Every structure is written in structure tokens, then in C-alpha cells.
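Have a look at the structure below, then the notes.
As you look at this complex, bear in mind that one protein chain is not there, while each of the others sits in place.
Each chain gets a letter, A and B, in the order it is written, and its residues are counted from 1.
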Amino acid sequence: MKKKVLRFGMAILCILGVSFFAMANVQAEVGVTKDKILFGSFQDMSGPGAYLGKQCSAALAVWKKWVNEDLGGIHGRKVDFVIEDMKYDPVLTKTAFTKLVHQHKVFAIITVYGSTPCTAILEDIKREKIPVFTTAATTQNMFDPPIRYLFWYACSDEDNGIMMVDYLVNDLKVKNPKLGVVYQDDEWGKSALKGVKLGAKKYGLKVASSAYKRGSKNLNAQAMKMKAKGVTHCFYAGYAPVYANLLKEANKIGWKPVFFGDYVTVDPRAFMAGKLAHGHYHFFSLGMRHERGPGWIKMEKLFADKLGEETAKGPLGWRIMPMMWTPLLFLTQALEDCGRDLTREKLVDALESIQDFDSGGLGKIQYGPNIRKGTHYYRVLQCDAEKKDFFPVTGWRQPSILYGSKERPVAK
Amino acid sequence: MAVTRFCVRTYEQDLRIFPSLAARISLIIFGLVLLGLPFFVGKYVVFVACVCGVSVISALGLNILTGYTGLISLGHAAFMGIGAYTAAILSSKAGFPFVAALPLAGLMAAAIGAVVGVPTLRLKGLYLVVTTLAFQFITEHVIYHWESLTLSDRGIILPSPALLGYKLDTYESFYYVILFFAVAAAMFTKNLAMSRTGRAFVAVRDRDIAAEIIGIHLAKYKILAFVISSFIAGLAGALYAYLMGLIGPDHFTFNQSILYIAMIIVGGLGTVFGSVIGAVFMVLLPEVISAVTGPIASAYPTFSPRVGAISVIVYGLVIIGFLLFEPDGLFGIWIKIKRYWKPWPFTY
Partner (left out) sequence: MGFQILIQLIITGLAWGSIYACIALGFVLIFKSTDIFNFAQPELMMFGAYIAFTLITTLKLPFVLGFFCALILMVLIGSLLEMMVVRPMIGEPVLAVIMVTLGLANVLRGLTGLFWGYEELQFPSPFPEEPLIIFGAAINQAEIYTILATAILLVIFFLFFKYSGAGISMRATAEDTRTAFLMGINVKGVFTASWAIASLVATIAGVFLASFTFLEPIMGHVGLKALPAIILGGLDSVHGAIIGGLIIGVTENLAGFYLEDYLGSGINEITAYVIVLIVMMIRPYGLFGTKEIERV
């Protein structure tokens, strides 16, 4: 019995010791020491978003090396980061967030994505007042109404939906199109539906819609329904492999509409449908690799330098690397603007105040007071299945309806 | 479950909640450690402890149904979801206080549990398993599509709970609420198992027809097991909702149901100790794995997808390894250790 008590006592002492060590490390601003800034990120490493996790991790690795080796740190501080796995699950996201904030005590959370996981921590972000600088979202409610600490580099599907109708009526000049939306039945898909409906209302058109459950692969019923309603122009909101499936399904039942995919479908996996993907349209807010913009060339070179030619091929092969990389460039600028005396509030102000950021043709990124969206301009791309790439058919433009409850940045 | 009776010599001893002095003293020390925990560790550890606590409560509920009564349910997360959504809707829309929302969440889940319990009178074994699975998926569907009430996947934000005018808005303060309920649930289950009802449950589990012959009202006890189990699940769900601060349909999926089944099996079926230790084990296992893999993923980010896969493999291997080594679960290991030390120093 005595032994047991002794053992318990030892255990308690150990716990005490460890926790005091943890507490002793008191800092001026959380996550900032005199020679290091610690960032956190949660990634999907083994779930449905693992392909994004891979790219984000690569971008972060390159960014860290670039800042520390080439720039010599930011005002004398090196940057570092910790990554937690969240498996695209809201509970694990909350756990990862809590761990980053309270255990690793990071300064800010960067390069995270996904509306579903981030919904789970909206309240915590407000409470902890920690800047979260994310890469991608599709739903309006992520940045509207804006949360001071949460920044998105987002293409909302409302915008994409409105742009589809604009493009149909004004550019393609289709007479009496029959509009349809096939969407994943979550906030993302509902955003798309709302967008198309807004556009359709403006031009006096009608919309047919059909939803599929996330994770579902059998789109036969959905495609049949669209065909039965005689849809000629169909918007799709969802992941690219499912888009490829929908194309195959449409071909199978002899339904031949023109598809419009949101920015998530600008993805090499769309070519899983082979030549069926040819000629359909997509909306995209980033510069394309084949345009050889200065931003892309610089990014390519950095990736090849820091990761090695071979390793860099994988992450760069996807067309959305600027979505991860541009925010990191932007963040670097904001951190430099903050000066040596770095605080979270200052960072938020710095992110807000950068104007006309030059991304080198990677896509526009800009915030402002109460503007947390980041993306404001899109292009329409057309898919070329032979070259396995997407080519812009319009210039940069905004949807004809600026939808949202708060002020939007004015087009320049 | 023969092992459970090993350390007992007389009936009085069997009827005691805490069999020996040593057990009582170690329990008191354990209790003190739990009480003092938030003072010694960081916020994150307290948060994980809270998740452990909720899982313990929920696992105890499932154990009453599966461990004691032998009715396997793959719909436990759905009951939690019903409790969580009841609490969330009552507190965010109707402004119910924490103390009122909590029991109502339990009652709501219990009421639905009674309905789900009815088919069990006719169904056995895997037929029942799949029926509860059906309940799980249908509940998920309803939560997802009853948008006017549940806001679908935007989720419901819960106000921070308050008790007697004191705001429980930190993990540390809410930890004590969860600890209280976890202890209460454990005491309740332990007592229940020793009451007439508990013994009736065990009789139903071991041979339901024989139990009926000796005068146990099958319908009553099977449905009662469902009611009690889902009440506890509903309560756990409500606590979970308050802990998370925001709940959505993805919080209560089929995978969660599997996780709870895993907890009670890994811990050891039909024992309170097993549910507690199993729940803690299954919550901490991913933590331990990520404590090892996390630094690797951060140091070699291009390697991180591999790390994710490896952690899934390790998770599976640990479960297989444990059960191959000791099919009665962690409780079985505990008993083995006890049995080994009991006659000490006269081991042979």
C-alpha cells in the first residue's frame, strides 16, 4: 500500500514538474520569442481532403525555407510551424485547434482550408482572438458577416453561380437556356444553388436542381433527373472526381449539357472522365501555370530549389498551388509591415491595410476593414481534354450582382 | 465474464461497491488527482480530459445496453446526437438554462430510445445490430435535412453554460461538471448492476428465454435497458454539445458509434471499470500517436501524408494487438495483474 501511495506521489510530482516547465516559458505575445515566430496549421493527412493537405504542407515547407534562408527571417526572427492532423473531421479540428492554441501556443494559424472543419471552430476563433489565415472556402457564411480574426482567400460559390448565368446570357448569348445545378448537399452546394438562382432571377430564368450526399458516388438518379427536366446548362459544385463521375453518367444516359464547374473542379482529376471533360467551363480566380506569369515562374523556381526538382513536380502539378502560396506571400508582407514589435492585433491590422498586393499574376488578393474574402476577380476557363489543361476565355471579371451583407471592395 | 468474480470471497463482498480497503484508498487518491488536475496541467490537457469524461459517460451508457443486457447497438452516436441537438435547440432558440436543458436532453433521447427498443423484442443478434445501424443513418439524415430546426451543417452555436449564476465558460470550470456526471454515471451503473434490474439485464443477456421462464419480464427489461442507455447517451451528448460550443451533423456519425463500441470492447464488456478505462484509452490513443507523429509531420511536411497513413495503421494494429493478447480487454489485463499479485509472495 505504501508503495502505491509513493508511486502516486511520484506521478503527481512528475506532472507538477512538467507543467511548471510549461508555464515558466512566459512570452510577451503568444508564439513570438526573440528569435522565432511559431505558426500552427491543421491539415487533413488521411481523409478526403488529403490531396489539399499534401499541397499545403509542401507550400508551408517551401515558405519556411524561403523566409529563413533567403530572407534571413522576419525582423530577425525565424519562422517555424507545427502541423496537426484533423482528418477533415469537426471534432478533430476542434481538438487540433485547442492543441495548437493552448499546448503549442502558436502565434497564428495559417494555411488551413475547408468550410466544414472551420465551422466547428468559429466560436473559438472569436474567443481566443487568434488570427486564422486560411486558403480556401466556398461558402458565403465563412466571411459574411466577417469575423475580425478569420481571413479567407475564398471564391464563393454564390459568385461562381451568378457568373455562370452572366456568361451564358451576355457572352455565349444562349437563348432560353434551361439551367440546372447538381450540387453536394452541404453549405458549399447550397451556396452554388443560391448563386445560380440569384443570377437566374436577374435574367428571368428558371433553375432545376438535384443534390447528392457527400461521399456518394452513384449520381445516376441525379443525372436522370436533370435529363428528364431537359437541362441544357448545368452548374456543378463538388469535388473533381465526382464531377468526372457525373460527366460519365451524363454520357451514359445520353444527356449532353454544357457544364460549368466551380473553382474546385479546376483539378487534374477532372480528366478522369477523359475526353468527356472537353469544352466545359470552369470558374477560377488564380493565374494558370501555362501563362508563365512572373509569380508562377518564381514560385516554380523556389519549389524546385527548396524541395528538389522531382518532389516539386507533385504539388505543382495541381493548378491550385497559388491558392496556398499567394496568402503566404501576403502574410510575409504583413509580418514585415508589423515591425519588430509583433502582436496578433497588429498582424490583423497589417493584413487589412495592404493595398494592391503584387502577386505576379497569381491572382488578386486584398482585404480591408470588414472585408475578409480576399478574392474578388475571376476568369472563365475552358477545359481542353487533349492538352489536359484549362484555358481562360475571358478576362478578369466580377459577378454582375455583388452579393453579401457587407460592403464589397470596388472594382479597379 | 467469469473473470469479474475472481477477487471476491463472500456475497457481502460481492455486494459492496468498492470491494476492499485498498481499492477505496486508491479510489480516493485517484479522485483527488482528478479534482486537482486543472491546477497542474495546461488548458489542452483539460480539454482532452473533458472529452475523455464525456466519452466515459457515453460508454457507460452503451455498456448497460451492450455489456450488461447483450443488445448490441451501432446507433449510440445517434442517441448522443439527439441529446446534443435537444440541448442546443432548447438553449439557443428557447433560452433554456443549462440545468433545464441537460435533463430534458436525456429525457428526449430516452423517449426515442424506448421507441427504438421496441423492435428488439423480436430481433436478435445481427438483425438488431443492423436495425440500430438503420436508426443511426436515418437520424443523421433527419438532422441534416430538418434545416429549419437544426440549421443543417452550419451547426448550432450554444450559449456558454451557467450554473447558479456562475458562468462555466472555461474548459477548467466545465471539467468539474463533466467530472461530476462521469462519477455519477459510474456510481449509477455500478449500483444498477447490483440491483434486481441489473441482474435481470445479465440474465437476459446470458439466455433470454431462460430468463423469461424464471419470471423476468423480457419486454420491460429490454426496453428499460434501451431507455437507461439512451438517457445517459443523451446526457453525454448534451455535455458534449456544451463542451464543443458548436455542434453539427458531422459530430455524431456512424464512425462515432463504432468508436463507442470499440471503447467498451477494448475496455472489457459488462464492467464499469472496463468502460472507464476503455473510453480513456480510445480517446488518448490518437493523442499518443499524434504526439509521436506530429513532430515528424511538422519537420518533414512533404512526408506528412505518409505519416497520416502510418498513424491509421498503428491505430488498427494496437487494437488488434490488445485483443489478440487479451480478448477480455483492458479489464482482463487488469484482473490478470491482480490475480498475479494476490497470492504474493507465495506465487508458484
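The definition used in the following text is that a residue touches a chain if its C-beta (ideal position, glycine included) is under 8 Å from a C-beta of that chain, and two chains touch if they have at least 3 such contacts.
Treat the numbers as computed from the prediction; the structure is a model and nothing was measured.
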item	value
Option touching the unshown chain, where B:L149, B:A219, B:I320 or B:I337 are the choices	B:I320
Touch list for chain A against the chain that is not drawn	46-48, 50-51, 54, 185, 210-213, 215-218, 220-222, 224-225, 228, 241, 244-245, 248, 251-254, 269, 272, 274, 276
Touching residues (missing chain, whole complex) on chain B	66, 72, 119, 122-127, 129-131, 133-134, 137-138, 141, 144-145, 207, 209-210, 213, 254, 258, 261-262, 265-266, 269, 305-306, 308-320, 323-324, 327-329
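To be clear about the criterion, only the chains that are shown with their structure count from here on.
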item	value
Chain A - residues contacting chain B, complex	1, 4-5, 8, 11-12, 15-16, 19, 22, 43-46, 50, 53-54, 57-58, 60-61, 81-85, 87, 89-92, 94-95, 98-99, 101-103, 116, 119-124, 141, 185-187, 307, 311
For the chain B and chain A complex, residues of the former touching the latter	22, 25-26, 29, 33, 36, 40-45, 47-48, 51, 144, 152-155, 157, 244-246, 248, 250-251, 286, 290, 293-295, 297-298, 301-302, 304-305, 307-309, 311-312
